[in-house]
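Can you keep this structure in mind? I'll have questions shortly.
One chain of protein is taken out of this complex; the other chains stay put.
Up next, chain A:
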């Protein structure tokens, strides 16, 4: 084997490996493509958190562009984003909460509904209430169907009930601008035009 190849081959190999590993330093192992995108909202029938006699189904997302916020009072980041979400509501955006409780273990459940409602009310009273209503995901089945791994997560659902954005983590002005704003405005314009037609 000639001298240059002997020198170049390991160098190329080394540089390739360095590049590959260097990239790994900046990649987020938790980041994965949501499987729910461009799919309709999974079917569900769940009680309203504040009025359990009312049942919500996936049809509550039809006809209006909606933000679905998966949250719980036990989740600190959810509390952080509540004021911002509230300001979004004041701008006229429709935000629905998908509430699930961590302490409420379906296998060993102990907490009363009154207790949960009380916790939610005291939180929204002090930090702002962005929600039109909250769907209570009692057994966390719908969260599982949505591929939710934790809270908070926020989904943008279009007027046909199709999931268009699935954001993991809190929503803040920067995230809103980057991931939601453009599509949201587009969808809202389309819906309004659709109504006119």
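Going forward, a contact is a pair of C-beta atoms (placed from the backbone, for glycine too) under 8 Å apart; a residue touches a chain by one contact, two chains touch by 3 or more; residues count from 1.
We take it that contacts and distances are computed from a predicted model.
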{"item": "From \"ABC transporter permease\", \"Putative ABC transport system ATP-binding protein\", \"Protein-methionine-sulfoxide reductase catalytic subunit MsrP\" or \"Cytochrome c-type biogenesis protein\", the hidden chain's UniProt protein name", "value": "\"Cytochrome c-type biogenesis protein\""}
{"item": "Contact with the hidden chain (one of A:57, A:149, A:172 or A:192)", "value": "A:149"}
{"item": "Hidden-chain contact residue, picked from the options A:33, A:91 or A:125", "value": "A:33"}
{"item": "Missing-chain contacts mapped onto chain A", "value": "1, 29-30, 32-33, 35-36, 102, 105-107, 140-141, 143-150"}
